[in-house]
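Every protein chain but one is kept in place in this view of the complex.
And then subunit A:
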Amino acid sequence: MTTTTTAPPSTAPGQSPQLRTRRLPVVASLGIAVAAVVLSAAVVYGAGIGGTALVVALAVVFYLVGLFLASNAVEGRRQARNRTWSALIHSAFVLALLPLASVTWTLVSKGIERLDGNFFGTSMNNIGARDPNGGAYHAIIGTLEQVGVATLITVPLGIACAIYIVEYGRGRFAFTIRFFVDVMTGIPSIVAGLFVLAFWILIVSPYFNDGRPGYSGFAASLALSVLMLPTIVRSTEEMLRLVPAPLREGAYALGIPKWKTILRIVLPTALPGIVTGVMLAVARAAGETAPVLLVAGGGAAINFNPFENNQSSLALYVYQQAGDASRYAPARAWAAALTLVALVLILTIAAKLLARRNRFSR
C-alpha cells in the first residue's frame, strides 16, 4: 500500500479509484463490544440506577457509537455509516426476537410439568379442586373439531370470494364486497360470538333441539368462521393479484377456458401464499376464547359431537384453568397453552409441506 489516507478514496475524474482500503479488524469490533459492556456496567452500577436490562441497552448504544468512531477513523465515513446501520438492523432483529424467545421459554419451561399421558388422555370430568390429575383431552378434541369445521367452511368460501373479486368482479358490486371484507377484518371476536349467540343459538338451534336453545361446538365454528373469512379472502386476493397476467393470457391462448385457467394455472401458482394466509387464519381462530365461551359453553366432559351439547377448547381451557382456585390448575393452564402453540405449529408445518409437495408432481 502506498497511500494510507483515512478519508474515503477520492475519485477525481480520469483517475482510477483506489479499490483496496484499510479495514477494521474483527478483533477491534470485539474489543469495542467488550469495552461498551464494561463501560455501561460501570456507569449503571456505579450510579446505582438500574439493572441488567439497562446495562444491555446502554452497552448497545455505546457499542454503536464506538463502532462508528473507530470505523470512521480507520475506514472512512461511508464504511462507518454502513457498519453502524448494519449493527442497528441486527440489534433491531434481536430486539424483535427477544419477546418471542422469552414467550417460548416461559411456555416450555412451565408447560412441560403437566405434559404427560394423563394430561392428553383425560378430561376434567369429576376432577375436584384437590385432584392433581385431570387433562385437556376434551379441550383438544374441541379445538380440533371447531377449528376443523370452521376451516372446512371458510377455505372454499374465502377462496371462491377472492376469485370472484379478482377474476370476475367488476364495478360497484365487487368494490362493495371488498369494502365489507375489510370491515369484517376488524370485527372483535366477542362481537362475532355475540352475533352467533343471537342468531344461531337463540333463533336457529331451537329447531334442532326440541325448542330449547342449545350450545354446540358447531356454533363456535360459525363464530370462528366469521373471524377467519376476511383474513382468508384478503390474503388469497393479494396472492391472486400477484399471479402475472401473461400467465393467464398464456393459458387463454391455448384455448383453455377461464374457469380452468383459474383452477389449474392461477390457483396452483398462488397456492403457497394462500396456504400461508389460511394458516394465519387457523392460528388466530385456534387461539380465540370469547366466542367459544359464549356459544359452545365450555364443559369438563369429553364430547365428540360438535353439533350437540357443550364443548370446550384449548384456549377456553387455558382461560378457565388460569382463573381456577385449585393449586393444580396453573400447571394445567400452562400445559394447555403449550399444547395449543405446538398444535398450531404442527399444522402450519404440515400445510407448508403439503403445499410444497404439490408442485411439480406429475
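Rule of thumb we're sticking to: a residue touches a chain if its C-beta (ideal position, glycine included) is under 8 Å from a C-beta of that chain, and two chains touch if they have at least 3 such contacts; residues count from 1.
Rule of thumb we're sticking to: contacts and distances are computed from a predicted model.
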Name of the absent chain as recorded in UniProt (options "Phosphate import ATP-binding protein PstB", "Ring-1,2-phenylacetyl-CoA epoxidase subunit PaaB", "Succinate dehydrogenase hydrophobic membrane anchor subunit" or "Transmembrane protein"): "Phosphate import ATP-binding protein PstB"
Touching the absent chain when the full complex is considered, from A:A47, A:L100, A:A253 or A:A325: A:A253
Contact set of subunit A toward the excluded chain (per top definition): 170, 244-258, 260-261, 264-265, 268-269, 271, 359-360, 362
